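Right after this comes chain A.
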Amino acid sequence: MDYSVITDHWRFLASGVVVTLALSLASGVSSIAAGFVVALGRMHGPRWLRAMIVLYIDSMRAIPVLVVLVWTFFALPIVAGITMAPFFAALIGLTVHLAAYAAEIFRAGIESVRPGQTRAALALGMSRAEILRRIVLPQAVVRMLPAFGSFLSVTIKDTAIASVIAVPEFMRQSETVQGQTFQPIEVYTFAMLVYFLLLFPVTRGVDLVYRRVAHLGRS
Partner candidate 1 sequence: MSAAREAKARAKAGGPKIIRYRGVIKRFGSFTALNGVELDVHAGEVVCLIGPSGSGKSTLLRCTNGLETIDGGDIEFEGALLPKDDRALRSVRTRMGMVFQSFELFPHLTAQQNVAEGPRTVQKVGQAEANRRASAMLAKVGLADKAPNFPSALSGGQQQRVAIARALAMEPDVMLFDEPTSALDPETIGEVLNVMKALAEEGMTMVVVTHEMTFARRVGDWVAVFDAGRIVEQGPPAQIFEAPATERTRDFLSHLGWSG
Partner candidate 2 sequence: MNGLTLDWSVVWQHREQLVAATGTTIMLTIATMAIAVPCGMIVAALRLYAWAPVRAAATAYVELFRNVPLILVVFWAFYVLPIWTGLGLSPLATGLAALSLNVTAYNAETFRAGLNSIRRGQVEAAMALGMSRTQALRRVIIPQALRRVLPVLASTWVSLFKDTSLVSVIAVTELAYVAMQVRAQTFRVLEMLTAMAAIYWLLGYPQAKLADWIQRRYAVSE
């Protein structure tokens, strides 16, 4: 096995890693923000909104990421009459798919804070918004850490699927190198290593942080 193919193309592959990180970060941030709004809408919105949100969330549990990405890149431009760069399509598709997951994490986290906490805060005269902000969310954030660790891991793994719509992230760049050099074993084994080195510390890191702060979330 000849791993020089890696060193020969390292710049090309490295550019892929940069795009992977950029896409992960961007879609992670936007889906968490969107997920938070969706979660609030589900918990405090009017009935029709809640029903629509539940439908959206459950639909994302049924439809694969691949399908959402492909539809966003190929079909959405037809419907909306626009053109879309692959990266942007991937960002939108990933956000739509992941926001549902994030919304569920938020909902579970907030609901897991004991109702006695809210009652105690109400008894002190706090408003609902204050309670959410100062009492419930801080505890919920700690409780949600492990779930968001998984979320981050899933986000990074999902960016690899964006290779299917020609986003030049690391998976795609690896495919290209492999196609040119006819050394798939070296290239894909290296890719496995890179993704592992990227993902393993993420989940472990979240674990470590959680263990330190877990006591802050227990009531």
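Criterion applied: all candidates are chains of the complex that A comes from, given by their letters.
Here is the rule we go by: contacts are C-beta pairs under 8 Å (C-beta built on N, C-alpha and C of every residue); 3 or more make two chains touch, one makes a residue touch a chain; residues count from 1.
Computed from a prediction, not measured in an experiment: that's the story for all the values here.
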Requested in this report: Name the candidate, out of 1 or 2, that touches chain A somewhere in the complex.
Outcome: 2
Query raised in the report: Hey, which residues of chain A end up touching candidate 2 in the complex?
Result: 58-59, 61-68, 70-71, 74-75, 78-79, 81, 153, 156-158, 160-161, 163-164, 171, 174-175, 178, 184-185, 188-189, 191-192, 195-196, 199-200, 203
